[in-house]
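Of the protein chains in this complex, all but one are displayed in their positions.
Labels run A, B and C following the written order; every chain starts at residue 1.
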Amino acid sequence: MIIAIPLCASLLGAIAILLTPADQPGRVRRIAVAAAGAALAAAVGLGLTYDAARGGYQHELVIPWIPTLGVSCHLGVDGISVVLTLLHAICAFAGVLVSYSITERVKEYFLFYLLLIAGVFGVFTSLDLFFFYLFYEMAVIPMFPLIGIWGSHDIKDYATMKLTLYLTAGAVLALLGLLGLYFAVDLRTFDLVALEQWLAQRPLPGDLQRWLFPFLLVGFGVIAPMWPLHSWSPIGHAAAPAPVSMLHAGVLMKLGSYAIIRIGLGLLPQGAYAWMPWVASLCMMNILYGGFVALAQRDSKFMVGYSSSSHMGYVLLGIACLNAVALNGAVLLMFAHGVMTALAFALIGHIYDQTHTRLLGDWGGLAKAMPFVATCFTIAAMASAGVPGFGNFVAELLVVIGAWDTYRWQGVGAVFGVVITAVYMLRAVRTGFFGPLPARWASLRDATTPFQRLPYLVLIAVLVIVGCWPGPLLAVIDSSTHSLIDRVNAIRTVARLDHPPSPSLPLPSGERGGMRGSAEAAG
Amino acid sequence: MSALPWSPMAVELWLAAVIAILIWYDLTAAADDKPKIAILAIAGLLPVFPLAFAHPERSGAFCSGMYLLDPLARGFKAFFALTAILVIAMTREFARHITRGIGELYLLILTATFGMMMLASAGDFLMLFIALEIITLSFYVMTTYLRTDEKSVEAGMKYLILGALSTGFLLYGISFLYGYTGSTNFAALREAIARSPTLPPWPLLGFLLIVAGIGFKVAAVPFHWWAPDVYEGAPTPVTAFLSVGSKAAGFVVLLRLLHGVFEPASGVWMGLLVWIAGVTILYGNLVAMAQMNMKRLLAYSSIGHAGYLLIGIAAASGLGAAAVTYYLGGYLFTNLAAFLVVIAVFNATGSDDLTAYAGLSKRAPVLAAAMFVALLSLAGVPPLAGFVGKFLLLMAAVHRGLLWLAAIGAAAVVISLYYYLLIVKRMFVDPPADPTPIPVSRPVRWGLYGCMAGILAMGIWQQPFLALAVASVRSLFS
Amino acid sequence: MAITLAHYLVASGLLFTIGIVGVITRRNALMILLAIELMLNAANLSFVAFSRALGHVTGQLFVFFIMIVAAAEVTVGLAIIIVMAKTRGATDADALRSLKW
Partner (left out) sequence: MAACAVILLAGLHRPRLAGAAAIAALGAGFLASLALLAQALGHPGEAVVEHAVPWIAIDGLRIELGVLVDPLAVMMLLVVTGVGSAIFVYSTGYMAGDPGVPRFFAMLSLFACSMLGIVLANNLVMLFIFWELVGVSSYLLIGFWYEKPAAAEAGKKAFLVNRVADFGFILGILLLWTISGATGQERTFAFTELAPRLHELAEGGGVAALGVGLAGALIFCGVLGKSAQFPLHVWLPDAMEGPTPVSALIHAATMVAAGVYLLARCFFLYAEIPAVLALIAYVGGVTAFFAATIAVVQHDIKRILAYSTLSQLGYMVMAIGLGGYGAGMYHLTTHAFFKALLFLGAGCMIHALHTNSIWEMGGLRRAMPVTSATFLIGTLALAGIWPLAGFWSKDEILAIAFHRDLILWAVGTLTAALTAFYMGRLCFVAILGPPRGHHHAREAPRVMTAPLVTLALLSVVGGFLGIPRFVHHHAQVHVEFNPLVAAISTACAIIGLAAAWRLYGRPSTVPVLLQLKWRRLYQLLTHTYYVDDLYRWLIRHGQDRLATVSALFERYVIMRWCVNGAAVTTRAAGYALRYLQTGRVQTYALALFAGLIAIIALMLGAHAS
């Protein structure tokens, strides 16, 4: 039952806020903190009680929902999603705390914020494709008002519309793929576990897999964000208020890569195998191109935004390698990057609230005025630049080591990407925080109270713990990635015989015949 | 006919009685009492629900096949009754703009509803024609009801000319089919078509003319021309009724004809319907983007929704039919909620322009919230009714391998989200031109709560509604 | 030369076409209504012809209903034209152009 708590706590929180009068912002905030806190506690509990030795899906909870279509409310986590649930819980909790800086239309804000949180929890804990998709969309839509109302004035209209439409476009594309998958399997169920078991015994024909996979890849790749579909993301980050950017970059982007792992690799291994060379090349663009664009940014949030898309390139590379080490690295990086980027956006938000400018050049010397924030930002920059001692390093190391075996040149590119990251991150720290303090910023306030510092400290602590002692977390991740990769490889040994691993476009053949199921779904 | 006091036509008989009584009441009551007709009409509609679902074992064809009482008919009778209740409630809010004859407006709503219920049970072209004309004639009058308003009159005139034209098409098509089979009865027709499922030219011509006639009703491209102008010009409750009731009536006929009568010939018409559906979806949603008047925008969007519903028809499967039914159910709550807000805003601002919605969330949070939910449901966002409907429709399309149609439907979700979200932005982000709060009367408030509850229920707890939808369409395929 | 079903159908087709052309070309709303009546009568003609050829009366029954409905339609139509004449002072269909785009 603990599995339902994160989802239910945030939904109930949203309902409670809906019923609270708008003139009691304090109560609204307390409800939100309580909901996020409960979710965090439950997520930690999930993580602690997850039995890594056993692996597989645990804490399962099945409620039949739409038997007519084969939909059930199937909740559960495996080693991958339990880690991501934990990530989300941490970011959400920190985000709610950071949201105390929101003073306008508090009730609406926290309502949408909790809905967003609930949606993401739903995605990470659902083991049913219908609910997976439902929560996925549900997580996208609250972004519109959250950015549209509370975002930065200069760009929010454009940014929020672009973000919402772009993500929805990806989602519906993925939906087509999911539906195709549903009808391709003679099981008529959306239950992921059932599908996995079924497909392990009777894999879909290779052509069909190669034909379905791009729908999922591109659809979910939009949010991942895979180059060149990333352009919604940096501006979305930039326009969003800090707590929303935190969730957006910290967690929302991970939905895409999670979906590719969970559905793409899990259900269509042969499709994944055929398409992954393309992904490995595209994510080079993410890493290097994204890095260079980040280098050219003058706006702190754009910079971190492009940096995020660059780092998600590592995640995609880790997935593309289709080996356990890299995939472990990818999942760990999802976790570590989520925490790190949430930290960065929270800090930028703290500064923006006071300076009302995001331009690094306008800041300058802020370390003097806000030493705590500057320290935290330096830590975030260091973590982002892959300095050991932080989770990002471990994760990126794993990705690179994994890539080294499969896509050596991409691995080299990825290592080079770390250098670029260091360049723009340190430039940002140098420009924004070091040097003499301009007189106009003399009155800026640091985060002084323990309550203000709490979210930052939580995030940093997580980064450091994972960086220094990744063993337990990796064990949890590995318990699931391993069997996943084994499944992919079982296919791959077969595939290697008839299809040489060249990045040639798989030809869609029999597109209709394959889709057309024999059984009627209803009627 | 049975010896029992219950008749298969109990619903229609009851409604006819109610109409008769209310005509008498309208003639005799004092002017101040006439608005009470609304309450009486609603009260008169309530018994329809138990009556429609009574004696489920006594379903079948009656009056030598003219009148069908099957789950589809029963379900849609309840649907139309619910629609009518909400439209009457809306009309009460709108009544202040109607100078004369408010009582008769309610009566016209009832007669149109009566026609719809007959239509849901039609088992013969004759019955279908008569029921359709009852509906259409009522709507001609209702559309023109704001007699001094140029727009209303223009809308009525346009609707009349184009409607009569389409009636001509319909009749001419029926005559060909009659000539081909020698019968106007659906069951007989189906047998005849099953004998030669490729449809020879004459009946094919007749079939196409009929599709044009019904396509007009549901506002499918290229028969949609009337819809934007009439929706914009008609009194808002009538627009709402047109967009929900009239459209649903058209789809009942399409279900009956295409999924029932012409089902054996589905190989002939599936391609046509796919094209019509695709073009309708794109046209409606694209042009809706360019609109500045809320009613006109909703008109184009309702063309788009007709296109979506046509996906389910084009899929020619049980899943498709169930999806159409489910979608219509969600559309009822969603669209009526939207029009209720339009009326409330019109009452406060005297305008249907999108600019009137600026800052609505500050002026009337309930209205803004309801509109928000309604628009998102129209766009197909979970966990709302519209999402499940679209999900089922796309499922039906993919199921039949109609990938391009599914892709168009998916793309149009994005387009529609764009213009719906622009309205959301106006309501929630833009500052209001006039910050005074808009008072929301209790009926409106509760009506909106009810609609939102319906939208959410159909979006979250899908199984009972889906089971109902599946059960209603099952008789079509047996 | 015997008048066959085909002749009736051709005649009805012509009638229908004339009706449509009338609807499209005539300015006056009254004339448009009349043109529509022509179309309905084309349908009537074809019903009656088929009824006769098939040898039963369903078609003729249909025609009765069509005539009734046509009458009702014209009634409503005329009423609307009157209102239109009152509000706009014209009965031209072309004048109806305030609702567009």
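Assume a contact is a pair of C-beta atoms (placed from the backbone, for glycine too) under 8 Å apart; a residue touches a chain by one contact, two chains touch by 3 or more.
Note that the structure is predicted; figures quoted are calculated from it, not measured.
> Indicate each shown chain that the hidden chain touches within the full complex.
Per the touch rule above, the missing chain touches A, B, C.
> Among the options B:79, B:106, B:169 or B:428, which residue touches the chain absent from this view?
B:169
> In the whole complex, not just what's shown, which of A:22, A:48 or A:296 touches the removed chain?
Answering carefully, the residue with contact to the hidden chain is A:296.
> Decide which residue listed in A:40, A:351, A:367 or A:447 touches the omitted chain of the complex.
Considering the complete complex, A:367 is the one touching the chain left out.
> Of the listed residues B:42, B:208, B:403 or B:457, which contacts the missing chain in the full complex?
Hidden-chain contact among the options goes to B:208.
> Mind pulling the chain B residues that touch the left-out chain?
157-158, 161-162, 165-166, 169, 198-199, 201, 204-205, 208-209, 211-212, 216, 221-223, 225-226, 228-229, 268, 271-272, 283, 285-291, 415
> For review purposes, identify every residue of chain A that touches the missing chain, sorted by number.
162, 165-166, 228, 231-232, 289, 292-293, 295-297, 323-325, 328, 365, 367-368, 378, 382, 385, 387-389, 393-394, 397-398, 400-401, 404-405, 411-412, 415-416, 418-419, 422-423, 426-427, 429-430, 433-437, 470-471, 474-475, 478, 482
> Residue-wise, where is chain C in contact with the chain that is not depicted?
20, 23-25, 32, 93-94, 96-101
The working rule: only the chains that are shown with their structure count from here on.
> Distance between chain A and chain C based on Cα centroids, please, to the nearest Å.
Taking the mean C-alpha position of each chain, the two centres sit 64 Å apart.
> Averaging only over C-alpha atoms, locate the centres of chain B and chain C and give their separation in whole Å.
It comes to 26 Å between the two C-alpha centres.
> From the mean C-alpha coordinate of chain A to that of chain B, what's the distance rounded to whole Å?
A distance of 41 Å separates the two centres.
> Two or more other chains in contact with one residue: find those residues in chain C.
There are none in chain C.
> Among all residues of chain B, which ones touch two or more of the remaining chains?
Not one residue of chain B touches more than one other chain, so the list is empty.
> What residues on chain A touch chain B, complex-wise?
22, 65-69, 71, 108, 130, 133-135, 137-138, 141, 144-145, 148-149, 157, 161, 164-165, 168-169, 172-173, 175-176, 179-180, 182-183, 511-513, 515-517, 520-523
> State the interface residues of chain C toward chain B in the complex, per the touch definition above.
Residues of chain C touching chain B: 12, 16, 19-20, 23, 29, 32-33, 36, 39-40, 42-43, 46-47, 49-51, 53-54, 56, 58-59, 61-62, 65-66, 69, 72-73, 76-77, 79-81, 83-84, 87-88, 93, 96, 98-101.
> For chain B, which residues are in contact with chain C within the complex?
125-126, 129-130, 133, 137, 140-141, 144, 147-148, 150-151, 153-158, 160-161, 164-165, 167-168, 171-172, 174-176, 178-179, 182-184, 228-229, 232-233, 290
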